[in-house]
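Missing here is one protein chain; the remaining ones are kept as they sit in the complex.
Letters are used for the chains, namely A, B and C, taken in the order the chains are written, and counting of residues starts over at 1 for each.
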Amino acid sequence: MAHIATSRRKVEWGDCDPADIVFYPNYFRWFDAAAHNLFSSAGLDWADIFTRFGVIGLPLVDAGARFVTPSTYGDELIIESQVSQFHSKVLVLTHQIINGGKLAVEGTEKRVWAGRHPEDEKRLQALPIPGEIRDLLS
Amino acid sequence: MAHIATSRRKVEWGDCDPADIVFYPNYFRWFDAAAHNLFSSAGLDWADIFTRFGVIGLPLVDAGARFVTPSTYGDELIIESQVSQFHSKVLVLTHQIINGGKLAVEGTEKRVWAGRHPEDEKRLQALPIPGEIRDLLS
Amino acid sequence: MAHIATSRRKVEWGDCDPADIVFYPNYFRWFDAAAHNLFSSAGLDWADIFTRFGVIGLPLVDAGARFVTPSTYGDELIIESQVSQFHSKVLVLTHQIINGGKLAVEGTEKRVWAGRHPEDEKRLQALPIPGEIRDLLS
Partner (left out) sequence: MAHIATSRRKVEWGDCDPADIVFYPNYFRWFDAAAHNLFSSAGLDWADIFTRFGVIGLPLVDAGARFVTPSTYGDELIIESQVSQFHSKVLVLTHQIINGGKLAVEGTEKRVWAGRHPEDEKRLQALPIPGEIRDLLS
């Protein structure tokens, strides 16, 4: 049902550690890029969103990953991303990394729809996710 | 009760993104380094462990983080790491990142004590964690 | 005349620093990936080369970049790579990063064709570059 975005990525030499497998923090780097790709594939440009809706980002409150099988240099990965849950001010993204037809890593990112706090511009304030955003990502 | 290791880290310019806060995958990079530091602070050298106990790494099965407050360029972070749970072949590490006396990020890493599979050296096999390792990290 | 390989890369959020431009070490990360791509585009698989020719890598002796204009989040970069000089045991790669039709960064990597030292396997020894490699990359 949900809008699903697909990213592709080839594992590079510098993504791997001395054990010859992807150094795991890189998966979160790829999740972040896949989240941006998910938005832009729905016609929502990241920078544009900020201007139009008065938000200044989608900061993370939570991120996690389950590592099923390691990937290594040269592997061609497919990352399928979607919004798996909408809460009032929070959205949960799910990313599945597929390697050779099999699930290799599954990740989640819980992000807040956030603008500047009206009384303290250094702080963020969670805001209700606009219906238009929900519709485009559902 | 548990052996706790403390790492220190100053947030660098290149750790931060255009929102002027730490790009979140870097926290996992720091958790990994803090895990190594936890082992070495208990007298367990990472490379040495591999040779002595016939393991070839402590691959992750799961990692997660809860982001409480963002950190920014120049912040001095303290990372407190410990093994919070021992299972038979798995250990769970907890990392708390403290910024200015307050909890900024809390992370967990679930790692497997793993050697080469006897029949297929490309695969890993979970092994029981030796008592000596448990004792040193408890 | 030379064999030229083209790589494409979209600048990601996490590639940029608080000044909203690519954090410069990332360009070298991209040069390294482009070097691998140059070899594979000539039919030379990196891992395969090592096995066939008894080398264990193409370690760098020198790398440099000239930064002409900054690139920022979302920019679509084209990287054109070639071997610009062959010496007996050393090759010089040139990478040009094009952004919006204009040269943004120009980089060079000087790499050694290297095998293990016959008397000390921890050391490397520069070896003559095989004619076949020269031919494929010229």
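Rule of thumb we're sticking to: a residue touches a chain if its C-beta (ideal position, glycine included) is under 8 Å from a C-beta of that chain, and two chains touch if they have at least 3 such contacts.
What you are looking at is a predicted structure, and each value in this text was computed from that prediction instead of being measured.
Within the full complex, the residue among B:Asp17, B:Asp32 or B:Glu109 touching the omitted chain is B:Asp32.
Listed by residue number, the positions of subunit B touching the unshown chain are 12-14, 29, 32-33, 36, 45-47, 73-74.
Although one chain is not displayed, subunit A still touches it through residues 13-14, 16-18, 20, 23, 25, 73. What subunit C contributes to its contact with the hidden chain is residues 19, 21, 23-26, 28-29, 32, 56-57, 59-67, 70.
We take it that only the chains that are shown with their structure count from here on.
Remark: rotation between subunit A and subunit C after Cα superposition is 180° (nearest 5). For this pair, subunit A with subunit C, the centres built from the Cα atoms lie 29 Å apart.
Separating the CA-averaged centres of subunit A and subunit B is a span of 23 Å.
Each of the following residues of subunit B touches two or more other chains: 23, 25.
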